[in-house]
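Here the structure comes first, spelled out in structure tokens, and everything after it is commentary.
A single protein chain has been omitted; all remaining protein chains appear in their positions.
Showing chain A:
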Amino acid sequence: MGGWGAGGLRALVRCQLLGLLALAVVAVGGLVIGALLLLPIGVGFRLLPPAAGALRGLSDRYRSWTARWTGTAISPPDPLAPYRSASERPRRRAAAVLGDEGFWHDLRWAWLEPWFGGLLVAVPLALVEYGAFGALVQPFIWRLIDDGNWYAFIPVRSTPTMLAALALGLAFIAAGVRLAPAVLGLHARWSRRLLSAARSTELARRVERLTDIRDESLDAQATELRRIERDLHDGAQARLVALGMTLDEATRLLDVDLDAARQLLLDVRETSARALQDLRDLVHGIQPPVLVDRGLGDAVRSLALDSFLDVHVEVRLPGRLPAAVESAAYFAISEALANAAKHSGAQEVRITLAHEDLAHEDLTHEDGARLRVTVTDDGRGGADLARGTGLRGVQRRLGTFDGSLALHSPLGGPTTVTLEIPCASSSPKTSSCSGTG
């Protein structure tokens, strides 16, 4: 009861704020229209840029409130051209404003918001205010007023009708408070429709980001290849050379010193075992076999068995995920687990893997499916991405997939690492072995 009551009251206050701001929108919108009308006589050129700037300030305020209150993120349009210097010609600045798509979006919004947004937020406010009139004012004034006194559909002429009016008033207040959060949500969706950056702007931004990510991932790939080359060169390759040399020596000694030859051959076996181990480690670092064989769920279970901590794994995945996503998630989880073991002093770790299909439209991704992983330990907390944990690198790597990594680690714990990677799941991998012979 108290829960929705407090939430409802907060939403009501916010509706009131939005209502007041709608007045400012009317005023500033009027200013912009005035500036536009004054363009033909030249004064408009000087008035337009500051008026457009003020309007943008207001729309930015709406965006940030909407994001803060309802969690509905609205992508802002590109900022208006900044005021560079007094010597810049006003005509040029005004032209820049007129050519700005975001400006026209703002203007359209300024025209519509007072009518629709303003009226929308007025509904719960009106309910509460009229309710307050019934519940708080009617009981005192009905005696003073004669027959013409009505409250809604109740003619307030006697104590019973006054009580009915009071009850109805309270009901109106409750309805208003109850309605406010829903209205706020509706308003957020309406604002998002009007205030989001144009599709083309969003796409341009996405292209820019993807270009950055592509460059980064190409760099990372090249670095990785160099590392593999070096590991092979210094490891298995060197051992194979040594092996050949030892074999040569052993062959030479066969006729001379049989015992020495035998010893050398035993060395050869030892070296070949080491070369194999080098290769094994290298391959494991590129792609752990269990991940290839079984997918992310079992690979994480395998990590859990390797860990010195008590690791509980909960997997809710429909089937295999794209190989690159599986690999990125695996190494991210491995890093998080290693951090928990090294720094947190934790005893227990819980890992959950889930594939979520977000139903609501998400403008940044074509479909809302994503892999969501949480790694929670019961350690002392206080971990910080900025303080050189490997998680920074993981965060960068996940960026390649439009993924994200968040670290929540209050002092005293618990620490939770949350990763999200957008991806569709493929159908479960069918093992041809499952067909019984």
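A few comments on the model shown:
Methods note: a contact is a pair of C-beta atoms (placed from the backbone, for glycine too) under 8 Å apart; a residue touches a chain by one contact, two chains touch by 3 or more; residues count from 1.
Operating definition for what follows: contacts and distances are computed from a predicted model.
Taken from the listed names "protein-glutamate methylesterase", "ABC transporter ATP-binding protein", "Putative two-component system response regulator" or "NADH-quinone oxidoreductase subunit K", the protein name that UniProt assigns to the chain not shown is "Putative two-component system response regulator". Within the whole complex, the absent chain has one touching residue among A:41, A:144, A:305 or A:386, and that is A:305. Screening A:290, A:354 or A:385 against the full complex identifies A:290 as the residue touching the chain left out. Touching residues on chain A toward the chain that is not drawn are 269, 272-273, 276, 280, 283-284, 289-290, 292-294, 298, 301-302, 305-308, 429, 431-437.
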